[in-house]
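One structure is given below, encoded as C-alpha cells.
Excluded from the complex is one protein chain; the other protein chains are retained at their positions.
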Amino acid sequence: MKTHAKKQMTVICEMPVMHRITRVLDKVPVTGYTVFPALSGRGSEGTWDRDRIIGDAGRMVMIVSVMSVEQADVAIDRIYEALEPQMGIITVADVDVLRPERF
Amino acid sequence: MKTHAKKQMTVICEMPVMHRITRVLDKVPVTGYTVFPALSGRGSEGTWDRDRIIGDAGRMVMIVSVMSVEQADVAIDRIYEALEPQMGIITVADVDVLRPERF
Amino acid sequence: MKTHAKKQMTVICEMPVMHRITRVLDKVPVTGYTVFPALSGRGSEGTWDRDRIIGDAGRMVMIVSVMSVEQADVAIDRIYEALEPQMGIITVADVDVLRPERF
Amino acid sequence: MEAILQLAAANILSPPVLFFILGFAGSIAGSQLTLPEAVAKTLSIYLMLAIGFKGGVALAAEGLTLALMLALLAGIVLSALIPLVAFFILQRISKLPRIDAAAAAAHYGSISIVTFVAATQAVRSIGLEPEGFMVAVAAAMETPAILVALFLARSAAKQRKAADPDAGEGLLQEVFLNSSVVVLMGAFVIGAVTGAEGMAAIEGFIVVPFTGVLCLFLLDMGAVAGRGMAQARKVLDARLVGFGLFMPFIGAAMALPFALIAGLSTGGVALLMTLAASASYIAVPAAMRLALPEARPSIYLSLSLGVTFPMNLTIGIPAYAAVARLVTGG
Amino acid sequence: MEAILQLAAANILSPPVLFFILGFAGSIAGSQLTLPEAVAKTLSIYLMLAIGFKGGVALAAEGLTLALMLALLAGIVLSALIPLVAFFILQRISKLPRIDAAAAAAHYGSISIVTFVAATQAVRSIGLEPEGFMVAVAAAMETPAILVALFLARSAAKQRKAADPDAGEGLLQEVFLNSSVVVLMGAFVIGAVTGAEGMAAIEGFIVVPFTGVLCLFLLDMGAVAGRGMAQARKVLDARLVGFGLFMPFIGAAMALPFALIAGLSTGGVALLMTLAASASYIAVPAAMRLALPEARPSIYLSLSLGVTFPMNLTIGIPAYAAVARLVTGG
Partner (left out) sequence: MEAILQLAAANILSPPVLFFILGFAGSIAGSQLTLPEAVAKTLSIYLMLAIGFKGGVALAAEGLTLALMLALLAGIVLSALIPLVAFFILQRISKLPRIDAAAAAAHYGSISIVTFVAATQAVRSIGLEPEGFMVAVAAAMETPAILVALFLARSAAKQRKAADPDAGEGLLQEVFLNSSVVVLMGAFVIGAVTGAEGMAAIEGFIVVPFTGVLCLFLLDMGAVAGRGMAQARKVLDARLVGFGLFMPFIGAAMALPFALIAGLSTGGVALLMTLAASASYIAVPAAMRLALPEARPSIYLSLSLGVTFPMNLTIGIPAYAAVARLVTGG
C-alpha cells in the first residue's frame, strides 16, 4: 500500500499550557491532535512524579499532531512563540501515513 | 553498539476497535506491541477529553509496534482494512533498535 | 525556523526497572526525560493489561529522552547493559528539535 | 395534578438532582469540573453493586414469584420493541441516514442504569417499595435492543465479516459479558443468597453512604451531560431534539400495559416505565462503534446523553412515578 | 498558656495530623507511599463537597446575617491585601527577582482548602461551632490574590498578550471557574437549599466517614509536602524559609481585627485567621504557570507546600484557635 510522507510534531509541555498549544494548532489549522499524559520525568528543574505533585503546575503532557510539511512550517514558528517562556520540548519527525485524505 | 533498522507502526484508534487491531498484529505475526492511553484530542468530529466522556466510544488509544520491514509490509494492508471505516490515524516511521533478536 | 537534528531514545521497560534506566540517563548525562504509562501490551510472555495485574511487576512504561548524537552513543551502550536481562525494547529515532539550547 | 407537581418539585429539590444540575450548569459555564475517569468508572460499579445486592436481598425476602418471570419477559420484549418504534419515528420525522437512525434507535431500547438508580431512590423517597427483582429486569433489558438495531441496519452496513472473520467476537463479548450486566446480576445473586445476614455485613458500605455517592456521581454525570448538550446544539436539529425529549414518554407509555399485566406494584410500574424511557450511553455506544462504525456517535451520544438523560432525571422520573400512582391507585 | 499547649498537643495527637506526619516522614525516608493522582483529586473534591454542604446546611439554620456580608467583604479585602504585604516583605528580606516575589506573594493571599478543612475539624473537636458561611468566605478568598499578583508583576512580565490574543482566556477560566470554587459554592448552595432534610439524606456519606477520609487524604498530602520540603532545602535560603514560617502569623494577625469587626464567633475568628494564614498550592500555581511562566515554581511551591502548609497544620491551627479564644473569651 502506498504511504505518504508527513510530519509528526510532538510537544511535551505543562498541563496549564496545553490549551495554549492546541489553540495554536487549531489555527494552523491541522486536522487533529492527540494528547498523552506523562507519568514522571526530569528536566532542568529536577524530577517530578504524577502522584507526588498536586494541581496541574509541573504536570507534563505530550501533544502529538500529524500534519503536512506545509502545515508543519507554519506550526513550528507559532508553537515556538507560544511555548517560548515555558518548560518543555518540541520535536518534529518524518512519518509515513496511510489514508492521506485525513491530513 | 550496532543498531538495526526497523519500522515502528503507530495506530491511534478508538478503544472499542483496539482488539480488532491487535488481533491483526497477532496474525502478521509481530513479536509484540504496547498500548498507551490518550488523555484528550481533536479530530474531524471535534474535541474529546477522557474525563468528560463515559464509556469507551470515542476514547482513543495509541498502539505502538516495532517490527521488521517485511512485517510492516504485511501489517500495513491489513490494518488499513481493519481500520478503514473507523476514526483514527496510522503512521509508520523508521527506527533503529538494539537487541534485534527480539523482533 | 531552523531546527536541529537530535536523537530520540525510547525505552519500553517494566516499572520496577524504570529507575535503573533513568539513573543511567542521569549519568550520561542527558538534560531530561519523560516517562509515559502503558495501558496494555503483548510480548514474548503473552498479554498484559494495567487493570488486570496487581503490583508493578509486568507493568510497562515508556521512557522518552531527546539528546544529541554524542549523548546517544554513550547512552545506547549503558542502557543495553542495564536492560540486558530484562523484558522490553529500545529504539532510537531521528528527530529535529526547536530550542537546541535545551539539549 | 397538584400531587404531580409536588412530586416533581420534591424530585428536583433532592440533593442528587441538585448536584446533577450543578455539574450540568458548571459544565455549560465552562468549568473543568469532572471526576477522573478511573473514579467515575468505579462509582458506577459501586452503584450497580449496591443496587444489585439490595435487589437480591429484597428478592430473598419476597421469594420467587410469577411476577418476576412476567416482568423479565416484559423487559425483554420492550427492549426489542422500542427500537423498532424509535426507528420508525426517526425515519419519518428526520432525514437521518438509515444507519444513524438504527444506531440511535438501539439506545432507546436499552437502558441507563444511572437513571434506574435515581428512579429507585426517588420512588423509595416517596414511600413506595418496588420489587427487588426489578434489578434483574434492568439487566435483561440491556442487550436485546442491540441485536434488533443490528438487524435494522444490516442492509445499510457493509459486510465487514468478510474482511475479518473474528470481527463479531469482540462485539458479542461486549454485548453479553459487559461488566455492568455481570456486576448487576452477580451482586443480585449474592444478595439473594446471603439475604438479610449479608445485608447486615455490608450495609455500612452499600446503604449508609449510598445517596451521597449518588450525588457525587451525578455531579460528574451532570458535567458529562452538559457537554453532551453543548454538542447536541451543534449536531441535532429541532426535530431530533424533540425526538430525544418525547421518545422517553412513548417508551414509558409502551411499558405501562406490560407493567400492569405483570402485576407489578406501584413502585415497580414506575421503574419499568423509567427503564423503557431511559436510553443507554455506555454499553450500546461501544457496541455501535464496533458493529456500525459508519453511524455517527455525535448523533446518538448527544441524543441519549445530552437530551434524554437530563430530561428523564429531572422531569421524566417524577412524571412516570405520578402516572404509576394514578393508574395503580398506589 | 497551658491551655494553648494542651490545644496544640490535642491537635498534634489527632488522627488526621498523625497521618499527615506519617506521610511526611515516610516521604522524607524515601517511601513511595502516595495515593494515585486520580484518587487524590477525587478526595479533594469530596472534602470540598462535604465542607461546602455542611456550611450551607448551617447557614440554612442560622439564616442570612449581616455578619455573612461583612465576613465575605473581609475575606476579599484580606485576599487582596495580604499579597501586597507579602510582596513588600519578600522584596526587603530576600533577593528574589520581582516576578518570583509577586508569584510567591499571590499564594499567601489565596487559601489552602485542606488547611481550612483541617481547621474546621480541629475547631469543632474543641467544642466551637464556627459559622456555616465561612465556607463562602473561603471560596471568596481564592481568587482576588491572583489579580493583585498579576498587577504586581506586570512591569516585570513581558507583554505576552501581543503574541497570542487568546492567552488571557485560559487564565480567566482557570481563575474564576476553577473546580474548587464551583464545588465548594455549589455544595454550599445545595446545602442551604435542602437544609436538614438534605443533610439527613447524605450524612452517611459526608459526615460519617469524613474524619477518616481526611486522614487518608492527609497521609497523601504529607507525602507531597515532604517532597516539597526536600525541594525547599535545595532552593530556599534561610530567609525564605523564615518567610514561609512567619508570614502565616502576619496574615492571621491581619485577619484578627477584620474578624472581630465582622462579629464572628470564636470558631469563626479562628477560621478567618486560618484562611488568611494559609497559602494556596493548587489554584494559584496553575494560574501562575500561565500568567507568569518566568516565575519559578520550585520557589513558590516549596514555600507554600513544603514550609507553610505543614507549619499551619501542626502548629498554626492550634495557635490561631487559642488566640481566637483568648481574644473573644470563647
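In this document, chain identifiers A, B, C, D and E correspond to the written order of the chains, with residue numbering beginning at 1 in each.
Please note the rule applied: contacts are C-beta pairs under 8 Å (C-beta built on N, C-alpha and C of every residue); 3 or more make two chains touch, one makes a residue touch a chain.
Predicted model, so just to flag it, every value in this text is computed and none were measured.
Chemist: Any idea which chains on screen the missing one touches?
Modeler: Output: missing chain touches C, D, E.
Chemist: For the chain that's not shown, point to the residue among D:178, D:211, D:280 or D:298 touching it.
Modeler: D:178
Chemist: With respect to the chain omitted from the figure, which of E:35, E:126 or E:299 is a touching residue?
Modeler: Counting the whole complex, the residue in contact with the absent chain is E:35.
Chemist: Considering the whole complex rather than only what is displayed, give the residues of chain C touching the chain that is not shown.
Modeler: Counting only chain C, the missing chain is touched by 14-17, 19-20, 23-24, 45-46, 49-58, 81-82, 85-86.
Chemist: Which parts of chain E are in contact with the chain that was left out?
Modeler: Within chain E, the residues touching the omitted chain are 13-15, 18-19, 22, 26, 29-33, 35-39, 125, 207-213, 215-216, 219.
Chemist: Extract the touching residues of chain D with respect to the undisplayed chain.
Modeler: Given the touch definition above, chain D has residues 36-39, 41-42, 45-46, 49, 173, 177-179, 182-183, 186-187, 190, 193-194, 198, 201-206, 208-209 touching the missing chain.
Methods note: only the chains that are shown with their structure count from here on.
Chemist: Just how many steps, at minimum, does a route from chain C to chain E need if it may pass only between touching chains?
Modeler: Tracing touching chains, the least step count from chain C to chain E comes to 2.
Chemist: Only C-alpha atoms count here: how many degrees separate chain D from chain E in terms of the superposing rotation, rounded to the nearest 5?
Modeler: Superposing chain D on chain E takes a rotation of 120 degrees, nearest 5.
Chemist: Nearest whole angstrom, what separates the Cα centre of chain C from the Cα centre of chain D?
Modeler: Chain centres of chain C and chain D, defined by C-alpha means, are spaced 45 Å apart.
Chemist: Quick one: chain A and chain B, Cα centre-to-centre, how many Å?
Modeler: Averaging C-alpha atoms per chain gives centres 18 Å apart.
Chemist: If you look at chain E, which of its residues touch at least two other chains?
Modeler: As it turns out, chain E has residues touching two or more other chains at 36-37.
Chemist: Residues touching two or more other chains, restricted to chain C: which are they?
Modeler: Within chain C, residues 36-37, 93-94 contact more than one other chain.
Chemist: Judged by the touch rule stated earlier, which pairs of chains are there in contact?
Modeler: A-B, A-C, A-E, B-C, B-D, D-E
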